[in-house]
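Dropping the structure in here first, questions after.
With one protein chain held back, the other chains of the complex are shown just where they sit.
Right after this comes chain A.
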Amino acid sequence: MLDWEEFSKHLSQMKSLSDELLDGWAILGKTGTENGAYLAKKVPRLFEEALLLFEYNVVYDLSYGVPKLCFNVFRTDGSMLQLNECIHVLGFDGEPVLVLTQMDHPVLQRPFFTLHPCKTSEFMDFCSNSKNPLVSWLSAIGPTVGLNLANEYSQCT
């Protein structure tokens, strides 16, 4: 379990490292308010000759006391990919999909595809030796939804 203070501390640390690495993560929202801020990054990617824009957000789940990774994928015309399209792009075809559902973004309160937080807490216990459990968690689960953290991030864990 992480409380909001710890979460925002790890968030700022990751953001500073991202600035050094020119990796593009930004803190958005209101940092002073409990559960008011989140980390965001946009990643363009070519898929079957179409340009897609992945919008990743790392947010805090107050009830579970864990971070959550959520994202939306946009086409160049601004339209959003639906669940089955995301599953195809991410190469999940044929796998159980209910781990990935639309949930309210805790700050924006709009639908985002979200990895359900119910297992995250066990995972966070596993990362308890890390100096930055947020980065440890993100580097482990990010790749399932196409988000790879650079090796340099390991220096803060």
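Annotations for the structure displayed:
Here is the rule we go by: a contact is a pair of C-beta atoms (placed from the backbone, for glycine too) under 8 Å apart; a residue touches a chain by one contact, two chains touch by 3 or more; residues count from 1.
One rule holds in what follows: contacts and distances are computed from a predicted model.
The listed choices are "Autophagy protein 5", "Small ribosomal subunit protein uS7m", "EKC/KEOPS complex subunit BUD32" or "Mediator of RNA polymerase II transcription subunit 20"; the UniProt protein name belonging to the chain that is not shown reads "Autophagy protein 5". Only one of the listed residues, A:19, A:34 or A:152, touches the absent chain: A:34.
Here one chain is not drawn; of A:28, A:50, A:80 or A:140, the residue touching it is A:80.
Residue positions on chain A in contact with the hidden chain: 34-35, 62-64, 72, 79-80, 82-83, 98, 101-104, 109-111, 116, 118, in rising order.
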